[in-house]
Each structure stands twice: as C-alpha cells, then as structure tokens.
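All protein chains but one are shown in place.
Letters are used for the chains, namely A and B, taken in the order the chains are written, and counting of residues starts over at 1 for each.
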Amino acid sequence: MKKLFVVLLMGAVLLGSAQGILFAEAAAFTEPVTITFWHARGSSVDAQWLEKSINEFNATNNLGITVEGVYQGYFSDVQAKTLAAIAAGDPPTLAEISCTAIPLLATQDLLVDMTPYVNRDGFDMNNIVEAVSDYIYYNGQIVTMPYTRGTAIMYYNKDMYAEVGLDRAPTTLEELNHYAKLIYENSNGAVQGIGYTIEANYYQHYLVQSLNGVGILDADGTGASCLEDGSLLRFLTDWYEWTEEGWCAIPALSSASSVVQEDFNNKSLAAFVSSSNRATTILNNAKANGIDLGMSYTVGYGGYSAPIGGGSLGIINRDNSDLEIAAAWEFIKFLMTDAQVAGNHVASGVLPVTYSSIETDIIQDCWAENEGYRISYEQLDFASEIAFSPHVSEWSSIVKSAMSQLIQGRNITPEEVVESLKAEAAMVF
Amino acid sequence: MVAPAMTFLAIFTFYPLANLVYLSFFRYNLISDKVFVGLTNYRNLLFVKKDFLQALENTVVYSFAVVFFTILLAILFALWLEKDSWFNRFIQKSMFTPYLIAMVSTAYIWSWIFDVNSGLLNAALALIDVSPLRWLNDSSLAIWCIVIVSVWKSLGYYLLIVLASLKSIPREIIEAAELDNTPWLRKFVRIILPMISPQIFFLLITITISSFRVFDSVQVMTNGGPGNATDVLVTYVHRYAFQMNMRVGYASAAGSVLLFILMVLTIFYFRFLGRKVHYQ
Partner (left out) sequence: MYSKHTGLDLRRGVTSGISFAFKLFMLVLFLFPFYWLIITSFKTYGESIVFPPTLIPRNFTLAAFEQVFSRLNLWNYLKNSIIVTLSVIIIQTLVGVPAAYALARYSFRGKGVMLALVMAAFMVPTQITFITVYIMMSKLRWLNTLLPQIVPFGASAYGIFLLRQAFMQVPADIIEAARLDNASELKIITRIMLPAARSSLMTVSLFSFVGSWNSYFWPLVMSNSEKVRPLTLAIERLKDQDAGINWPVIMAGNMIMVLPVLVIFLLLSNKIISAVGYRGIK
C-alpha cells in the first residue's frame, strides 16, 4: 500500500516535471517587467520599423512588459557584445543574433529552448517557412525565431542591361557575366557590369555552392571539401580573372556595401548582389537617382543559386529570470504575428518568415505594386544556408580574409589562397 | 599622495595586464571553462599561423616609417617656420589642428581622398595623366596610406616640440656660426642637431611606442585589409578576442607578445632617461 503510494507520488512528480518541460506554466505577470533587446538595426528603414514595433508592443500588451531596444552595431558587434555580456553575467534578455553566431551560442547552451512556450501557447511551428528552419532548431530544441532573415538579391540597372541586349534578368552566371562584360566594353570601362562584396558565408557561399553543392563549409559542418575538390580554386580563379578584366568591381575595404550602392547610383556600376533586407533603401535611392531598378534571383554557375542569411531572435538563458524570459517570449510572439511579419517585410525587404503572413493584404498589395519584393521569398526554392556549425563564425572570417587578400590585395595567387586555407582548416576543424 | 594614482593604475592597468599574461596559457572563450594549454597559444602564434608574424611585420614597418617621416618632417618644417611671424604661427596652428580631431572624423575625410573612383588623389593624378592608383586597396600601398594619415595627423604636435627646442638654443651659438659663414648644412649637422638631440631622442622613443599601439586609424580605414596587409598587433589582438569566436586565450598570447615588445622599448627609454639625467 505504502509502496503503491510512493509509486503514485513519483508518477505524479514525474508527470508534473514533464509538464514543466513540455508546457511552460502560464507565466504570471504579477509585476511590471522591463527587458533589454540588443539588435543590429541601425538608423534606416528597418530600425524605424523595429522602433515602431517595440512602441506598439509596449503600448498594447496588458501584461506590464516593457521592451527596451538597444542598437549595438553590426551583427558582428551584437555577437561580440552579447558573448562578452554573458561572460560578465549581465546579458540582455533578447538578442538579434546573426546566423553566423547562432551555432556558437546554441552549442554552448546559451539560448533558451522555446519549446515549452510554443507548446503552451499552441504556436504553430509549421507556419514558419520551411527554408529557414535550419537555424531555428538545435538538438531538438527551438533556440531562435527568424526575424531579420533574408536572401541575396541581384539588383540591376534595367536600361544598361537592355542596351547590350538583355531585356530580362539573367538566369545563369555565365549569362550575367557575358552581358556584364559587354556593358564594360561598350562604355570603354566607365561602367562595370557587376560587383560583389565579400561575405564569405553569404555571397561567396552561394557561388561556390552552385559548383559543389555545399558551399565553403561541408554539410556536417566539420570540414571544407571545397578546398580539395577544386571548386573553391575554380571560383577564386574565375573571380580574380573577372576583376582583372575589369568588368567585375573590386569591393572597397571599408563600408563596401555602401560604396557598391553609391557606384550603382552614380551609374558607374550596372548590377550588384546585396541582401533582400536592403530592398526598400536600394529601391528608394534608385528612384531618387532616376534608375530603373531590376530585382531578380541571384545566379550561380549553370543556374539560379542563392544564400539565406540574416539574423534571428534568441533569448539568453544566463542571468535572466523566468519572468524576463517569459516576457521575451511574449514579445517574440508579437513579432511573429502576421501583421508584424508582413510589416517587417514591406518596410525593409526582409524575408516574410510565416506562410500566413504572405496571405495578408499588406504583402499581397506590396507584391502587386512591386514585383521585386517577392523575389526574396520565391527564390527560397533555389536558396541554401551554410551548414549549422560552431565553426561557421571562425571559418567564414578566415575565408573572408583570404578572399580579401586575393581580390582586394591582389598579391597572392588563387592556388596560394587555397593552400593557406588548407593550413588554416587543419587548425579550425 | 601617490596612493590614489597608484590604486587607479593597479586596478585598471596592471591587474588587467597580469590577467592577460595569465590567460595566455589557457584555451578560453570567456564562457566555457578555462583549459590550461601551456605554451600552445604561443606556438600557434609564432610557428603555426602566419598571420601573426604578418601583423608584427606590418607594425614594425609602420612604426619605422612613422618615426622616420615624422621626425624628418618635424625638423625640416621647424627650421623653415622658425622665424617668429604672424604667418608662420598661423601655419603652425593649422598644422596642429588635425591632432585635435577624432580619428573617426579624420578617417572619413581620408577614405574619400584615397577613394579609387572618385577620390581626390586619383583626380589629381588624372590631371597629370598618370593612371590611377588603388591606394588603400593595394596591399603594398595600403600600409603607406595609413602612415601618411598618421604623420599628417600628429606632425603639427611634434613640430611644436622641435620648434620649442630650436628656440632654446642660445642665440650666441647660432650667431657665432653665422659670422663664421658656415655652410647651412654643416651648421645644422655640427651645431643645431647636437643641441636638440635630447628632444629628438625623446620623440624617437615616444613616437615608436605610440606607433606600436596603433589601432584607430587601421580599424576605421582598412579594418586590417586588404587581406591582412594592414593588420597590426593591436587590431590582431582585438580581432581574435572579439570577432573570431572570442579566442581570448589566443588573443591574450598575442597581447603578451606586444606587451613584451613595449616593455623592451620602455626599458630602453629608461636607460636613455637615466643617461640624460646623468649628463645634466
């Protein structure tokens, strides 16, 4: 009898704790709570949208939650500051973390598993666009929610390409290069056909990916077979040659992305690849400078190829109270509502990350008015993310530096770059 | 009376330094537990990875260039602007102003001057029919561009010091030399240079040390690039500690090497100061 009682009791305890794991207790917001949210949205349209979202949430949530957004610089700055703050024991509750940094934080168990909240509130994970799910889950946990995700878009000057005989967007890299070269030659070198900035795990990832299927990092995240199978060498040799011939712009050392856009607005550059997250700004600037802007799928060797990147929202599990964590979840849930996801997309061009948001009038009207915005979403069929691995951050930074030496520094051969990367790879992996 | 000052220095300079050296023997990313690795970080730094030696070489090249050109130009300008006139004073003031301006602001202006497509320098080259250079983008030129900016920014300050030391030379000595009809160059080498040599040596040391600590100008203008053509010791430490997966242990080893170099320079400095006091 006594035994049975113990077993029953244990069963009840187990059930209770299991419930705790799978279903978060309905958080009791008995007292007002303020949470800090570190993000990478500077001063342009996307920052204004975020500010609006935060203000709206603060004014309308009746749980007494106040979100305090703090801009911390680029994604790399947010990553560095967040890690340092975690180490020092005073982290923000919520952070906008780039895909490069998510594995770093997740593998060290620094992110809150949102599964209990998702289950408690019946949050529909199937509503989240399939293509971005790689960086949401880790070890069966829900560690982030997509927010500033994006794909790369090919932005081009329609008139310039039409002038040399291409009156639609290119469908392969070979086609793009052919016309880019024509533009350069026809203008006697005054206008360059295409330009890439160096983001090894983003723009160069998709170009290499179209050759070897995985990009600069293997699918299992623990090696770089592109060094051995010749794909990286081939791409680097090509890229070097394009820049040597002059029709492919060499990126600037500082503010490269701004410089590319400045050249595009100046009409000294006919096309460039940049994130969909910048669509609104680029569109406005093109309009102001009288440029008929084309937006299209990015192209790799032999066909379409695109990267998925950007940043997501993660709740830091160190030194944050349950109340703060629960409050952060409420804010994330708010940002994931259709109106917010759609508004976020329309404001800046970031990827709409839920299926239901795409059905909203906000997005449908926007897409009807400007075809360009749907590109980021539609090209997901051809897009890929770099493998989820704790090595992403370090490896991309090493590859980026090597590419910079080749393309900007130009005092090294592609073969030497690959050789030196092999030595680095041996240390990283 | 010294206690408050020493307390500040102990807490905010020496304790962090000791910690730096301590951490250099660990594999540590601030969050996971420290793992003692002995001299592994130093081995990787000096014998396995090539980028540290590159950063060290860049720093040495940069420092020598800055020291050489700053001192040379400061002396030349000082001799040239020595005469006390309204115009000369105005020039001195103008040359001093860059010293007061934040590197962030300076970098904007110079990045534009060096710009490949629309920069001032290439526009000037176009006027005299020289094909444009790639300045900051050129891995062999980039470090020299940083040298130019650094010299430009601090020349005015060092100029004032050299000017003041020139003025401290007793008039009779110079007048005597002028009566002798001594050729200008010999007058300079035989009389003026020895008279101002203690100040020049002081400048030599301080400029060398401040050059080894260069950070802002590189960080804002090239971020160490292209490749690592302008990577210097401090940007190297900062990059590994803050960007490359927070490899704090490894970065600390690099910082310790920098510290060692600075210490050698400091001791050199002390020896010199000791000698100078002795001569007085």
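The rule we apply is simple: contacts are C-beta pairs under 8 Å (C-beta built on N, C-alpha and C of every residue); 3 or more make two chains touch, one makes a residue touch a chain.
What you see is a predicted model, and the numbers here were worked out from it, not measured in a lab.
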Missing-chain contact among B:L56, B:L163 or B:I192 belongs to B:L163
Touch as defined at the start, partner being the missing chain; which of B:L39, B:L53 or B:I101 qualifies?
B:I101
Go through chain B and note every residue touching the omitted chain.
1-2, 4-9, 11-17, 19-20, 30, 77, 80-81, 87-106, 108-110, 112-113, 117-118, 120, 123, 152, 156-157, 160-165, 167-168, 199, 202, 209, 213, 215-216, 219-220, 234, 237-238, 241, 248, 255, 258-259, 262-263, 265-266, 269-270
Sites on chain A contacted by the missing partner chain, in the whole complex
36, 42-46, 68, 70-74, 81, 84-85, 87-90, 92, 255, 257-259, 261-262, 265-266, 277-278, 281-282, 285, 288-289, 348
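By our rule, only the chains that are shown with their structure count from here on.
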In the complex, the residues of chain A that touch chain B are 76, 80, 83-84, 86-87, 104, 108, 110, 250, 252-254, 263, 266, 268, 390, 393-394, 397-398, 401-402, 404-412, 420, 423-424, 427
The residues of chain B that touch chain A in their complex are 29-32, 44, 48-51, 107, 111, 115-118, 136-140, 142, 220-229, 242-247
